[in-house]
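The structure follows.
Complex shown without one protein chain; remaining protein chains in place.
Let's turn to chain A:
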Amino acid sequence: MNRESMTILHHERIAKDTYQLVLKGKLVDQIEDPGQFVHLLIDGFYLRRPVSIADYDKSSGTVTLLYKVLGEGTKALTRKSVGEQLDVLGPGGQGFPLKSIQTQRALIIGGGIGIPPLYSLAKHLHNQGVTIISVLGFQSMDDAFLVDEFEKFGEVYITTDDGSLGRKGLVTDPLSELEGTFDTYFTCGPTPMLKAVSERLSDIPGYISMEERMGCGIGACFACVVESPDKKGYRRICCDGPVFRSEEVVLS
């Protein structure tokens, strides 16, 4: 992990309130697995903002982030232009452990702005010859992004809250008809969604990627803990995660 002033190569709106940001810098070299994140310092804000690495390319030294405007910090971020510098700390956390994951048929379940880290994962798994089925959930059609990209990797099911794209409902809805078609699942999204997914698929190996408000983002402050069922009793999302095996954490 390092702190670097990265250069903005590309910055574009790709869906409602959703932006793609491409940064160039040396810390890309340190990325180990999809699902890791970077911690962005935005001018005028006290705490850094964690954003997942949606894609990266070590040969060109670039990393792609996809973020949604949620509050003042992400709103201010939209005003940064190509050519400007951004103070980045990263890469942080433990991603999806590509080397130890055993899967032939992967189910990817992403909710909204939880989808970006799954893109990089799906790309890697696809390149390894893994069959991929994706379920992507959005609020509505205007919020949808990365759908075409996921379709390149395999079958995609879309759900929206209002039914404006795909079927109306939650990402958990298609799961019953997908039973038996996958051996491992990978999911990222709001905690209630992660809980619903991991409860539905409790007998199948799964990896979940979590979000929590962070202080340091490097494991020192204990702001980002989640309960674990072992003697230690907790995991820090910023450094033990954000990706965990589903049985490693207790979701509430």
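FYI, a residue touches a chain if its C-beta (ideal position, glycine included) is under 8 Å from a C-beta of that chain, and two chains touch if they have at least 3 such contacts; residues count from 1.
Just so we're on the same page, contacts and distances are computed from a predicted model.
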item: Undisplayed chain, where the name is taken from the UniProt record, one of "NitT/TauT family transport system permease protein", "Dihydroorotate dehydrogenase", "ABC transporter ATP-binding protein" or "Glycolate oxidase iron-sulfur subunit"; value: "Dihydroorotate dehydrogenase"
item: Of A:Arg3, A:Lys75 or A:Lys152, the one touching the omitted chain in the full complex; value: A:Arg3
item: Selected from A:Val69, A:Leu98, A:Met141 or A:Ala223 as touching the chain missing from the view; value: A:Ala223
item: Contact with the hidden chain (one of A:Pro192, A:Gly215 or A:Pro229); value: A:Gly215
item: Missing-partner contacts on chain A, residue numbers; value: 1-3, 41, 45-48, 73, 89, 212-227, 233-234, 239
